[in-house]
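Every protein chain of the complex appears in place save one, which is left out.
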Amino acid sequence: MPNSITSKRIFLAPEPRAMSDIFDQSDLARLRALGDVFVHEAGPVTEALFDEKVAHADIIMGQFDLPESRLKRIPSLRAVFNVEGNFLPNIDYAYCFLNGIRVLSTSPVFAEPVAEAALGMAIDVARGISKSDRDFRQGAEEYGLAANVEAFSLFRQDVGLIGLGDLGRALVPLLRPFGCRLRAYDPWLPAEYIKTLGCETATLDEVLRRSRLVIVVAGVTSQNQGFLGEQEFAAMQKGSGLVLVSRAAVVDFDAMLDFAERGHIRVATDVFPQEPLPASHRARHTRNLILCAHQAGALDAAIKQIGKLAVGDAELIARGLPPILCKLAQPETVKLLRSKPIDKS
Amino acid sequence: MPNSITSKRIFLAPEPRAMSDIFDQSDLARLRALGDVFVHEAGPVTEALFDEKVAHADIIMGQFDLPESRLKRIPSLRAVFNVEGNFLPNIDYAYCFLNGIRVLSTSPVFAEPVAEAALGMAIDVARGISKSDRDFRQGAEEYGLAANVEAFSLFRQDVGLIGLGDLGRALVPLLRPFGCRLRAYDPWLPAEYIKTLGCETATLDEVLRRSRLVIVVAGVTSQNQGFLGEQEFAAMQKGSGLVLVSRAAVVDFDAMLDFAERGHIRVATDVFPQEPLPASHRARHTRNLILCAHQAGALDAAIKQIGKLAVGDAELIARGLPPILCKLAQPETVKLLRSKPIDKS
Amino acid sequence: MPNSITSKRIFLAPEPRAMSDIFDQSDLARLRALGDVFVHEAGPVTEALFDEKVAHADIIMGQFDLPESRLKRIPSLRAVFNVEGNFLPNIDYAYCFLNGIRVLSTSPVFAEPVAEAALGMAIDVARGISKSDRDFRQGAEEYGLAANVEAFSLFRQDVGLIGLGDLGRALVPLLRPFGCRLRAYDPWLPAEYIKTLGCETATLDEVLRRSRLVIVVAGVTSQNQGFLGEQEFAAMQKGSGLVLVSRAAVVDFDAMLDFAERGHIRVATDVFPQEPLPASHRARHTRNLILCAHQAGALDAAIKQIGKLAVGDAELIARGLPPILCKLAQPETVKLLRSKPIDKS
Partner (left out) sequence: MPNSITSKRIFLAPEPRAMSDIFDQSDLARLRALGDVFVHEAGPVTEALFDEKVAHADIIMGQFDLPESRLKRIPSLRAVFNVEGNFLPNIDYAYCFLNGIRVLSTSPVFAEPVAEAALGMAIDVARGISKSDRDFRQGAEEYGLAANVEAFSLFRQDVGLIGLGDLGRALVPLLRPFGCRLRAYDPWLPAEYIKTLGCETATLDEVLRRSRLVIVVAGVTSQNQGFLGEQEFAAMQKGSGLVLVSRAAVVDFDAMLDFAERGHIRVATDVFPQEPLPASHRARHTRNLILCAHQAGALDAAIKQIGKLAVGDAELIARGLPPILCKLAQPETVKLLRSKPIDKS
């Protein structure tokens, strides 16, 4: 009864990722079982290469340039997999939407590791783990209740989520056993949907004012750059926590550091406006701040999942079924996204 | 239908805790509604005071000396609540067991905050949060995959629990959404019981060898002091994590630091053989170590629960019902425990 | 920051459903706030009506005929909502896919009530509830262990799911607290995906042979009609249970009744090859059979959700965002589906 495989021609140009990072041997074998696979490991996809190897492809994996002029020359094309992890402006999405070509991203591989890191950073902000470690190494630690004067527990706490996309949805189950009251602000999602995830729909202001801990998992779009600034931080409760794991561009970074320095909020961030952070950047000395070096998603184990997701969906396509593992580009949102290449690898 | 209250005489001597730390106004009002409450806020319970106020008590809250010679003089006594949090050798347990006197501890208040801290420390050990923060502040951070060379995720990981008492049982639900395979070693518990908690029963050796992360939540007894030593750490996987949140006395602390320093394991500890840790102690400079200053349980919010638990159970007793919120001393185990006063406040 | 609404023209022809069944006043008010809403409550959508009211629509709600010849005349059309609950052959899907028109179904409203009914039927099959009631009313009941000779518990049982679409995914969380080992057979889904749902991927044969209880939640397609027949029922364990809540056409109904009658399996079914079932149909007297009258999904409360889902997604579309609540027709699968109109209302 299961559909049998129709042989596919697959062109794979993983740059800036390396084949060995994203495919293990068994994934590669599964891919090769689907038909003719041509791997272009490094270097640009020249016109000559394009004509020879891409123009007849059914499936492309990679994020090289695919403007309308090229897409028109690949009439057999049905799916393009971005294996870097973000929808980038490398491809003419509108053309794809009107020509039965799905554009897919393997970004779901990052949801679990980022959610895990976000929870770890949240507990750290609330309970002062890295602060205690820092104090110990300077011989300045206090113990027990004295160490916990500003600490709070996540159990039954009011927690706010800004963004409830893939990352937010992976975070909710991790917070569930703490019995938190979860308020979510996500202007892209209807209240009915947010409720089914076990969260309450809230305005941005409600999330900021009522939460003891706010976790920012919103991606950056053309509409929300710097939307968390001085006014928003001021609205947060004195002594509350802020965890930022998505994109630095959604906050006014300097204002965030100001509010941390003066102790109004305690912050953990995995992202920075500039990476590497300049050696002299004030964040390196800011109090009430936990700095993580863009390491929330970039786990080897997650990167290895990229190949699995792409192959799993390619298998479905080869069997005449719709893909289900990768994230599908949508006309409305893809044009709003503003991620930089390998911003969260 | 609910049983009505029979008025009780209650003697309350909270030292070394303070009344205001453990009771809020509403808890105190509930307590006073149960009968005659005498509070002896500070100082020893002298013989004169004993004769006047303790000898007629139905319920005692406190951890002052209650040898058989005194217990014999309190024929009405039915329950003694330890509001510090450990069963201490201040009372003649054997006498109580044979005379219908329950000895109860409010220690369950610490289970949730310790479990939360343990999870935070576990994610920190696995994902390198406080290490990243430390590197940033020394201008030595690496980013993304380079920062994560030694990192691992808890998702679907093999995790070992040493001890599955109150702390372990509070930790299991927090680990559940990570889909870990949980192996538990607890020589006080039967396999049937461990299975109902969703864990696999394992020997100590299995837990050490098969786990990527080991969390020690075992209390210290006369039988297990220093049971985690050089041999046990050597049995752990290279690069695995160890989180210690119960009692320093269960490990050979120096051996633990050796194995951390040389990178065989990565360790987070909330407890120390001596607190405060001497200024010159090598732990302050040990690599692959996260130091927390005995702050896992000592949250203000947890301490405040002490009164609620004691009052809730006192209400049940006053209504002719068995207590259910506090931990009940058991003849077999209470004599094995070796906690120091306010070791985990 | 949230996108503002762009006024939409909406044509709504709910037949065979009635407006009052699917929209409450507040949903209708939300819909009207999106722009011009024209409701055609009953009767065919004539060409005259089409030209006047449909040809300028941005959004259509209904399942009247929309062949290519009509779709071409609605250049503004962006979404068609099927509010009956199945993707029917009333519309030229291929045209829609190539012209940026989403075809959506409100079928997700049925997932929860069907999953609930399936669980109830499963417990009934396993524990003999309706059989006991039947015996009582005939004065033939046995008690306790004697009543339970053939009973089994779902706890820690091997349970097989055939189909893991919307219904299956709603059922998995209900089975989770029973600690079942869940094997799922769904040829449309990759193993990676099935694993994230907490199930093991299995062949049809494995599901049948290893399960004490099999629950069929697979929709009917052009490929799977009658795929559960004599051979498959024979492969099931003696005394195992079978619950059928999707479509009668996926089983050989007569063979199923044979295997129930002779006690090889115990069956509960919510669907029948012909409804109403003929008065003389043998199923009315078959032993080891529980008969439910296509009532798993058709709850008033679920029907009322239809309007909420359609309005919620229409609001997203009006704000320039992709819909998320309804089920989106996919080119590959929509052509395989073989549901009859209002087959599971």
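Letters A, B and C mark the chains as written, and numbering starts fresh at 1 in each.
Heads up, the rule we're going with is that a residue touches a chain if its C-beta (ideal position, glycine included) is under 8 Å from a C-beta of that chain, and two chains touch if they have at least 3 such contacts.
Just so you know, these numbers come straight off a predicted model, no measurement behind them.
Student: Check the whole complex and report which displayed chains the hidden chain contacts.
Tutor: Visible chains that the missing one touches: B, C.
Student: Please identify which residue in C:19, C:55, C:191 or C:277 touches the non-displayed chain.
Tutor: Here the residue in touch with the unshown chain is C:277.
Student: One chain isn't shown here. Among C:31, C:59 or C:303, which residue touches it?
Tutor: Of the listed residues, the one touching the omitted chain is C:303.
Student: For chain C, which positions touch the chain that isn't shown here?
Tutor: 112-113, 116-117, 119-121, 123-124, 126-130, 132-137, 139, 141-145, 147-148, 151-155, 173-174, 176-178, 268, 275-277, 279, 283-285, 290-296, 298-303, 345
Student: Could you list which residues of chain B touch the chain missing from the display?
Tutor: Looking at chain B, the ones touching the missing chain are residues 1-3, 97-100, 187-193, 204, 223-224, 227, 308-309, 312-313, 315-316, 320-322, 324-325, 330-333.
Note that only the chains that are shown with their structure count from here on.
Student: So what's the Cα centroid distance for chain A and chain C, whole Å?
Tutor: Centre-to-centre distance between chain A and chain C: 33 Å.
Student: Go ahead and note the Å separation of the Cα centroids belonging to chain B and chain C.
Tutor: Roughly 49 Å, centre to centre.
Student: Measuring centre to centre with CA averages, how many angstrom lie between chain A and chain B?
Tutor: Computed value for the inter-centroid distance: 37 Å.
Student: Residues of chain A that touch two or more other chains: which are they?
Tutor: There are none in chain A.
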